[in-house]
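All protein chains but one are shown in place.
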Amino acid sequence: MDKITISMLKKAAKAILLDMSASEYEVLAQEFDILLRQMDLIGNIKGIDDTVPMTFPFEAATSWMRPDEPVPPEPASDILKNAGTTLADQIKVPKVVG
Amino acid sequence: MAYLDLTIHEIHEALVAGKTTPRELAAEAIKRACEDQNNAFELIIDQDAMAIAESLAEPEPDNLLWGIPYVAKDNFSTKGYPTTASSNSLNGYVPLFDATVIAKLKQRKAILIGKTALDELAMGGTGTTGHRGTTYNPHDPRHERMIGGSSAGSAAAVAAAIVPFALGSDTGDSVRKPAGYAGLVGYKPSWGRISRYGLFAFAPSLDHVGVLARSVSDAAAIVEAIAGHDDLDATSAMIANPKGLPQLEGDVRGLRVAVIGEIVNSPHHPIIKSKFEEILKGLTEAGAVVERVHMRRDLLDAIYPIYITISCAEATSNDANLDGIKFGPSFWGDTYEQAMLKARTNGFSELIKRRFIIGSFALMRENRDMLFVRAQKGRRLIVEALNEIYKTHDLIIVPAAPNVAPRFVDGSDKLSEEYLIADNHLVLGNFAGLPSMTVPIGLKDGLPFGLNVMGRAFEEATVVNAALAVERLTGLKNLRAEGGVAR
Partner (left out) sequence: MNFEAVIGLEIHVEMKTKSKMFSPAPVTYGAAPNSATTPLDLAHPGTMPTLNRQAVVYAIRLCHALHLDIDRELWFDRKNYFYSDLPKGYQITQNDRPIGKNGYLDVKSGPGMRRIAINRLHLEEDTAMQHHYRDYTLLDYNRAGIPLVEIVSEPDIRTGAEAADYVERIRSIVTFADVSTGKMEEGSLRCDVNISLRPVGADKFGTKVEVKNINSINNVAKAVDFEIKRQTQVLLSGAAVIQETRRFDDSLKETVSMRLKTDAVDYKYFTEPNLVPIRLSEQFVAEAIAGCPELAEAKYDRYIRQIGLSEYDANMLIASRETCQYFDALVADGSNPKLAANWLNGDIAGYLNKSNLTIDDFPIDPSRMAGLLKMIETGTISNKQGRDIFEKMLTEDTAADVMAERLGLRQISDIDALRTVVAEVIAANQQSVADYLQGKERAFGYIVGQVMKKTGGKANPGLASQLVKEALSHR
């Protein structure tokens, strides 16, 4: 893996709509160095590339699906109670372009 | 005699016998909560709890939870009560619904008296990263020791006998590790046993609802009350829940116990090691067959990086909903992206941001195969290795931690070079979704330590049975922190 640069980290942060202070990026860069070395330990596992990835803890397949029966919705006033700015029963955000 | 100091089973007897009432219990619990010096609470629910307590008139002899006060980690959705996951990004968020487990406990007439502090968004193991600051270990009145995390507040509340049980969540060891540091029983059953609907997701493929209590049968009883398939949680198991586990006898005759050599041989404090061996001897004398087994070093060394990679990656995605638009503190900006950026930059601690960036990095197209997918492959190999052990053994038993609760000055929230197998093996139970219980086995300088029992998926009975046997050997039931608060 290539050396991690601050600009790579800034790009990764921007991609998830976060920003940090310069000193925090430094801390993160140091953490990354350690982390990538630790992740090398995964690469050290014998036979690591001969197997397939696992998402679930065990074989958990089911045949159950939700019946198509709608539930009563929340009133708009309740569902929007936690929202910042609302207008005409909708959430208001800065003009979205594109 | 404060009935609140007893186990659930004992309190229940007293309630049925009319020796105490829900009102008395709730009032005492709330009082203790208000006097809590360990920073265990996000929120104390007093009026509503008292109202419920007062409404409970006729004791229900067959309902163990009737009138029992409890607390829930503040990452369980509670209708009408602010729930923050100890993160500023959720300040002021008031849920519209109860988590399934909260609703079940409500039905059973248990009384929720508060929401407890956690490591922010459950992503930590020290109890120091929640937005209210550090939660202390009640066993150290000098406040120099951590209680671990992320279910820090829940563990502190039970250890300080504010309540006899608490709900927690366990993604990498977040119920079972603090249980060890706090002298509690920390129990997480198999993945899917307990509905996660309403538990704020950290890493769904690793997340479990867990319980903290002061006796094995208490913990087993709570799990029995809240387990079961839930139509709202597509990952909840269809397998029928075992009944009557709290009433098991702790009979371990013929039980085949595996002790992973590499884990026990890694550095542990000698007192912990010797107590652990003593317990194993006791189990052998009680009829169990205890054997050292071997687990590949390359797999064990990879446990921590696999956990970090998978959990941070899933977490980054789960917490992408925290953008200040639908809930949480909201911000304006020139564009919607700016508004979201401000909310997220403001709402998350630096630690959480670093974790998210790590997770996001691991999922990036150019890194995905080398980091995320490889970690998922590693998980499979580890689970296969565990399953190999379980072909010939019924349980894996190991010390819960290499030492008693660390001091704050010795710990750090930054990822460090030094990584110990002994400190990170509990996550094996999350990788494989296995039932796993920490039980206290001793005290060193007044600080508790425990061991962990882990069984095959959906074989909770075996785990509970063995844990009961350990409890009988140690006599350490209902261990409470006495320091700091006069009882």
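A and B label the chains in the order they appear, each numbered from 1.
As a convention for this text, contacts are C-beta pairs under 8 Å (C-beta built on N, C-alpha and C of every residue); 3 or more make two chains touch, one makes a residue touch a chain.
Quantities reported herein were computed from a predicted structural model and do not represent experimental measurements.
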item: Residue among B:234, B:289, B:420 or B:443 touching the omitted chain; value: B:234
item: Touch criterion as defined above, residue of B:8, B:52 or B:201 at the omitted chain; value: B:201
item: On subunit B, residues whose C-beta touches the chain left out of the figure; value: 75-77, 83, 85, 90, 93, 95-97, 99, 196-201, 203-205, 231-235, 313-314, 316-317, 319-323, 325-327, 336-337, 340, 360, 363-365, 368, 372
item: Footprint left on subunit A by the chain that the document does not show; value: 15-17, 55-56, 60-71, 73-76, 79-80, 82, 87-96, 98
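As a convention for this text, only the chains that are shown with their structure count from here on.
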item: Length of the line joining the C-alpha centres of subunit A and subunit B, rounded to whole Å; value: 23
item: Residues on subunit B engaged by subunit A in the complex (per definition of touch); value: 92-94, 96, 191-192, 205-206, 231, 234-235, 237-238, 296, 298-299, 301-302, 304-306, 308-309, 316, 320, 323-341, 344-345, 348, 350, 353-354, 356-358, 360-361, 364, 367, 370-371, 373-381, 383, 414-417, 419, 430-434, 457
item: Subunit A residues touching subunit B - in the complex, by the definition given at the top; value: 1, 9, 12-13, 15-21, 24, 27-28, 30-32, 34-35, 37-39, 41-49, 51-58, 60, 62, 64, 66, 74, 78-79, 81-85, 91, 93-97
